[in-house]
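Omission of a single protein chain aside, the complex is shown with its protein chains in their original locations.
So that you can tell them apart, the chains are marked A, B and C in the order they are listed, and the count of residues begins at 1 in each.
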Amino acid sequence: PRDKQQTTTKGSSDFCVKNIKQAEFGRREIEIAEQEMTALISLRKRAQGEKPLAGAKIVGCTHITAQTGVLIETLCALGAQCRWSACNIYSTQNEVAAALAETGVAVFAWKGESEDDFWWCIDRSVNGDSWQPNMILDDGGDLTHWVYKKYPNVYKKIRGIVEESVTGVHRLYQLSKAGKLCVPAMNVNDSVTKQKFDNLYCCRESILDGLKRSTDVMFGGKQVVVCGYGEVGKGCCAALKALGAVVHVTEIDPICALQACMEGFRVVKLNEVIRQVDVVITCTGNKNVVMREHLDRMKNGCIVCNMGHSNTEIDVASLRTPELTWERIRSQVDHVIWPDGKRVVLLAEGRLLNLSCSTIPTFVLSITATTEALALIELYNAPEGRYKQDVYLLPKKMDEYVASLHLPSFDAHLTELTDDQAKYLGLNKNGPFKPNYYRY
Amino acid sequence: PRDKQQTTTKGSSDFCVKNIKQAEFGRREIEIAEQEMTALISLRKRAQGEKPLAGAKIVGCTHITAQTGVLIETLCALGAQCRWSACNIYSTQNEVAAALAETGVAVFAWKGESEDDFWWCIDRSVNGDSWQPNMILDDGGDLTHWVYKKYPNVYKKIRGIVEESVTGVHRLYQLSKAGKLCVPAMNVNDSVTKQKFDNLYCCRESILDGLKRSTDVMFGGKQVVVCGYGEVGKGCCAALKALGAVVHVTEIDPICALQACMEGFRVVKLNEVIRQVDVVITCTGNKNVVMREHLDRMKNGCIVCNMGHSNTEIDVASLRTPELTWERIRSQVDHVIWPDGKRVVLLAEGRLLNLSCSTIPTFVLSITATTEALALIELYNAPEGRYKQDVYLLPKKMDEYVASLHLPSFDAHLTELTDDQAKYLGLNKNGPFKPNYYRY
Amino acid sequence: PRDKQQTTTKGSSDFCVKNIKQAEFGRREIEIAEQEMTALISLRKRAQGEKPLAGAKIVGCTHITAQTGVLIETLCALGAQCRWSACNIYSTQNEVAAALAETGVAVFAWKGESEDDFWWCIDRSVNGDSWQPNMILDDGGDLTHWVYKKYPNVYKKIRGIVEESVTGVHRLYQLSKAGKLCVPAMNVNDSVTKQKFDNLYCCRESILDGLKRSTDVMFGGKQVVVCGYGEVGKGCCAALKALGAVVHVTEIDPICALQACMEGFRVVKLNEVIRQVDVVITCTGNKNVVMREHLDRMKNGCIVCNMGHSNTEIDVASLRTPELTWERIRSQVDHVIWPDGKRVVLLAEGRLLNLSCSTIPTFVLSITATTEALALIELYNAPEGRYKQDVYLLPKKMDEYVASLHLPSFDAHLTELTDDQAKYLGLNKNGPFKPNYYRY
Partner (left out) sequence: PRDKQQTTTKGSSDFCVKNIKQAEFGRREIEIAEQEMTALISLRKRAQGEKPLAGAKIVGCTHITAQTGVLIETLCALGAQCRWSACNIYSTQNEVAAALAETGVAVFAWKGESEDDFWWCIDRSVNGDSWQPNMILDDGGDLTHWVYKKYPNVYKKIRGIVEESVTGVHRLYQLSKAGKLCVPAMNVNDSVTKQKFDNLYCCRESILDGLKRSTDVMFGGKQVVVCGYGEVGKGCCAALKALGAVVHVTEIDPICALQACMEGFRVVKLNEVIRQVDVVITCTGNKNVVMREHLDRMKNGCIVCNMGHSNTEIDVASLRTPELTWERIRSQVDHVIWPDGKRVVLLAEGRLLNLSCSTIPTFVLSITATTEALALIELYNAPEGRYKQDVYLLPKKMDEYVASLHLPSFDAHLTELTDDQAKYLGLNKNGPFKPNYYRY
């Protein structure tokens, strides 16, 4: 696409996407996403008069999907100008990129970029005609790093960075430790709405979907072992138990193990059940949780998949040996065949099942996107001095605000504290309602 | 395909399929299905020595899928010769048909037959060279009717008919009433293993899948109304509640309504909740359950689908009027748009959601297929006089046998009655274990 | 009490209870029961004008509890005259008996009758001054038998017998087979509302209660084995799983076993898990399900109890041997102590846990009582010839009517069939809505 001459219907060519003609189709995808992202829409409405992002020039680098589309267009509606690239070379929805470009967002992204394309796109998003970005929205830290390295002058004038990923947050903390973070940054990865909604419910919703779409397995009576009983594991276990599976759990942490016990899951070592289970699911964030020795002992037809940390949890490399035959059954489904004919069903080659084999509920993405929009508004409007050159967690009040924006979708009605009660509890009537260490 | 000259690798051309070259791919599909149809496989093993179907010439007319493939090959393994056609002009898996033909089954079927093709295929299955069928396996009654009408001499010499569908069973009872059924027939539609497994669990498994694949909807907190709380409704409600939906039920039968109450579902009239629900699901077997007046009152984005009786439950015809715009969003998903912009999301044009938008768990199909195989064996081997020219229910003992063949998949271990206990309960140690009216 | 002179405040002394002075307290118990027995109350209202039992002289023999009180007073309100005795020498609530006597019902019953008292009471209920009963309501068949034996002339003139227990029904069928049943009788034990509500929900509600009240056991993470997965077993398993227990099931019937599998319970032989479980519950209706050999292998602190057939399921007799020490811990709770110090916690000496250690929800009793009232009305008013001298099941329409009378408690709203739909389904708009063999 870099060589292709393309123009929007309005005559602009400050963008680079696969095919601008797909804009209409992409528009429809964005409209569908809007229907479940009512929090962003209502944010548009509430903040429309005042345009809290007027003057903001946001350079962004995220997955480019219908949901991000809704976010970007919300930022624009709030007054911002945006230039965007993709944080992953595979994940761009070309039609959505086209639709965004068509409405005037300078998008540089397509599905299947080369490494070189990737950096070129980032660079083009930073370095536009008569454009000097003053805010960064990043997912993974590549954009931030690029600006830091290549455009030190731009970097110094940035008013705030918002980062959503574990990795990106990690890189920010390192910059900060090294004394090189000269901009306030907001870590949205560790907010409650992320941890207790994205990790838990997203996985509760998608584990069944991912397994069904790829294998058509029946859940009733199936024996499953879930490795790791953190938020992701809790979500997977709840869904599987609810549909009649017999679920076992492995854990290293006695507190999480005790929770699993109280919820009626047997806590075992993987070796104790590996011969009998029908499905193995990893959700530990750890590496080498399922090893070749476990795979060797699984029964014929056992399904193995990963909901946790990409790639590392299942030792897939150990299966790429001559004595084992791989057979691609469907997209994302391999049968690995042992010399005696035993087949193990490996999903998504051990990468994240729900990213590869199912969709993520838009509603969950809406929560994250709303958090990002609020973080941008907060950083952009904060009075001088509220935020220093450091990494901040979203203030609890804003976490609560994000939640409150999502309640109307459920037609949920909050109760208000009376003056009397607020005084009794020592709380402000508008929150925050809990101490910082509250666990939810 | 009728004009195309095709030959199996062994030189036979007594078949008619789309493309015999797809046999290998079809073989793999059959092998995958075999992995969840262990009951049939174990039936093959148990009955292999004695070949209980030796001499049986079975003419069959069913959906032709990988699962039916496993059934047909089981019948062959038990000694039968088989000729087969499809009971539905769309449902044939061409690769499976090819694989069956390749192994020597005379199959006449392809996806997308014309009405004329349909009857031609049936005819070819009945009327083969040096072949006189003595058993019929039918799904819908078309084959039976054809034999009855066109081959009265063949008809008279049939030893037994096995029929699986509601419609086919209905037609058999009519023949019987009219005194024209001169063959014993077995109704497998009303066996316990069908009603309490196929209807209930198949729907519990597939409702979530069907909704997710077509709409990516999140279940948590969604308001759903399920019309009809029979077996299908019970399955849908259980799954949806388990994943956090708020479920309402409509019913006409006070007993089913009381069951819904005791399980924690509000029993309402459709009108009371139609404005507030996010999803409407019909499972009544009735007609005109969701009418235009209900559709008019639904909120924007409401999803409407049917798990019950094909076509009739939702008044889809009423939506095909000029003032409403239809927009095809994806395969099987239409947005019907009201003049004010409101969209209703209609799935599968009101046909069965799980047939159109999800897969049916192989395990459930295995139960039905095993029942059919046993019914064929029973009728073929029954001593003269055990069955008259009438329609029979599967003996409870065989229902129990079907169940017992499926227990090993779950590694389930049955307890045996002691002599003492059997005497106390007045039961035979090998069953049947319950009176006929037992409800399970 | 037989010797004691007692008079109601209105001067009557045609009764025999423990202490007529307790009437006021008993009245309050009846009033509390009325609050959950709204179906009977509404039956009173609906049928009040016409007095469908005017002229009925009902002699009854049932447990005498607050709930029966509501039933008897309903029968009176509908026009009947009643005389009553107790079907069990222990179960009479003396205060309720007093309250009934005080309002003019001729009650002969107290807690702790001797065998001789028992028959004396029955006799007094049959044989009153200027009283000739024409209807019988029986629980167990003792009253029926007494009338049959001692008052053949009365027996012949009875218009109908209503019997609620398994045993009583069994005796009626025997009379019938012997050609000695010269009265139409109604078997209310096998109605749907009994089987699918009383057995299932009553046990789902009371198993937790019975265990908690007697042992204070925590359910979360407890390993439980439930013997028998019929209606009672299904209820117990559902409740225990819901509160976080790990539940295993034993079964002899492959169909019930397959149901257990599909619901996520491991189906095992008792011996496989007996060493590891914390609780053993029998619900088979069988005998010798838990034997001494099992008890010997249980772990220290294991709780053993019975929800099924009184007395026979656990071989309690085998525990009454010199080497084992019994220690009564609380009412209904014994520790049986092995020589090595191991303790097994035996509840209610192996009798029905929920009768001994918890209460039965009034609502469930209301369903049974309403069924009885309707059966009496039906038999009393049936036109000559509708019922012969045989045992009948309640017509499905009345089963449905009983259910419908209980829907208002849940504020449940039934949908009505349109004419069109009724025709399509071939149903009467007022029911019955299902064929007789429907399984619910």
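The criterion applied here is as follows: a residue touches a chain if its C-beta (ideal position, glycine included) is under 8 Å from a C-beta of that chain, and two chains touch if they have at least 3 such contacts.
Given the structure is predicted, the values throughout are model-derived calculations rather than measurements.
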| item | value |
| --- | --- |
| Displayed partners of the chain not shown (whole complex) | A, B, C |
| Option touching the unshown chain, where B:G104, B:G128 or B:G244 are the choices | B:G244 |
| Contact residue for the chain not shown (choose from C:V188, C:L208, C:V232 or C:M298) | C:L208 |
| Residue, one of A:W120, A:W338 or A:F410, that touches the chain absent here | A:F410 |
| Positions on chain C where the hidden chain makes contact | 28, 32, 35-36, 201, 204-205, 208-209, 212-213, 216-221, 223, 239, 242-244, 276, 300-301, 329, 343, 358-359, 361-364, 409-411 |
| Interface residues of chain A (partner: the chain not displayed) | 190, 192-193, 195-197, 201, 250-262, 266-270, 272, 285-289, 312, 399-401, 403-404, 406-407, 410, 412-418, 420-421, 424-425, 431, 433-434, 437, 439-440 |
| Footprint left on chain B by the chain that the document does not show | 220-221, 241, 244-246, 261-266 |
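We take it that only the chains that are shown with their structure count from here on.
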| item | value |
| --- | --- |
| Taking each chain's C-alpha mean as its centre, the one farthest from chain C | A |
| Self-contact between copies chain A and chain C, residue sets same or different by half | same |
| Where chain B and chain C are represented by their mean Cα positions, the distance between them in whole Å | 40 |
| Approximate Å spacing (C-alpha centroids) for the pair chain A, chain C | 56 |
| Interface hub residues of chain C, defined as touching at least two other chains | 261-262, 266 |
